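Heads up, the thing below is written out as structure tokens.
Apart from one protein chain that is not included, each protein chain of the complex appears where it belongs.
Right, subunit A next:
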Amino acid sequence: MNLILFGLLNIVGILLMLVIGAALLTWIERRLLGFWQDRRGPNRVGPFGSLQVVADMIKILFKQDWIPPFADPVVFVLAPAVVMVAALLAFAVVPVTPSIGIAGNLNIGILFFLAMTSLSVYSVVLAGWASNNKYSLLGGMRAAAQMVSYEVFMGLALIGVVMLTGSFSLADIVRAQQELWFVVPQFLGFIVFMIAGIAETHRLPFDLPEGENELGAGFHTEYSSMKFGMFFVGEYIGIILVSAMIVILFFGGWQGPLLPPILWFAIKTGAFVGFFILLRAALPRPRYDQLMAYGWKLMLPLSLLNIAVTGAVMLTH
């Protein structure tokens, strides 16, 4: 009985932390962007502007929920749900600490994460198609090509970590980093994974599916109210997910001296979320052909090289 209660507490706790964290990130991101761009950001509502989240929520929930008459209504409603569901499901395999986490010991943990990220492509693609709008369609097609390409390097970048650990389970991977974080032997894998992670969550500089100076708002041009909000929250949950995965795979997960494991996990993940936001403030957006060429001509050879070198080193030892 206690076990079931603990399991339920785990699930509800992680779900709440994620949704609240994603909502808070909308404010944190704007404050940090303001800081890095020498302006103030939202600082009026509540202490340091922290109640801006509440104001935004009230506004977005009470906006008119509009489905364009030319859209495909069922797919149009389904699309924003897919991104939330896929991102939240992927968190099922994230081991926050040895005891907190829903299925951190799942023997196909990494593969489950890859499966869920590959399913999240559908939300953007279907949103673009169902909107029946040329800008949306172009955004959806860009997203499909970009995310399917970068998924390949994302998967290949993880192989080095899996080879060193000998397991697909994320909890095993964290335990294998007791002496040395994998970022040292797998530095190339870490770089490739992080860049692929940015492309997967279609964040700046890789946000071409919603490039506003050429496509309106891209795939979510026709979305309003909470459906738009779900794309937004889904994107932030995606950022948290990729940051958490970087921490687990390359930075020793919950491990660290003095502080309790959950704090270490939160600090490390928060640092990478902040880095994601810094990238948005610092880097310009590439052209679309540059993005694809960069992926296939640089990232793919690099990730294959990483696998070959890791294999060679492991064989000689």
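In the analysis below, contacts are C-beta pairs under 8 Å (C-beta built on N, C-alpha and C of every residue); 3 or more make two chains touch, one makes a residue touch a chain; residues count from 1.
The working rule: contacts and distances are computed from a predicted model.
Name the omitted chain as UniProt records it, choosing among "Modular FeS cluster scaffolding protein NifU", "4'-phosphopantetheinyl transferase domain-containing protein", "NADH-quinone oxidoreductase subunit J" or "ABC transporter ATP-binding protein".
"NADH-quinone oxidoreductase subunit J"
Using the definition of touch stated at the top, determine which of A:53, A:94, A:121 or A:248 touches the missing chain.
Considering all chains, including the one not shown, the answer is A:121.
Hey, which of A:148, A:259, A:293 or A:312 is the one touching the hidden chain?
A:148
Quick one: say which of A:137, A:156 or A:299 touches the chain that got left out.
Touching the chain that is not displayed is residue A:137.
Take the complete complex as the reference. Which residues in subunit A touch the chain that isn't displayed?
72, 75, 107-108, 111-112, 114-115, 118-119, 121-122, 125-126, 128-129, 137, 140-141, 144-145, 147-148, 151, 155, 168
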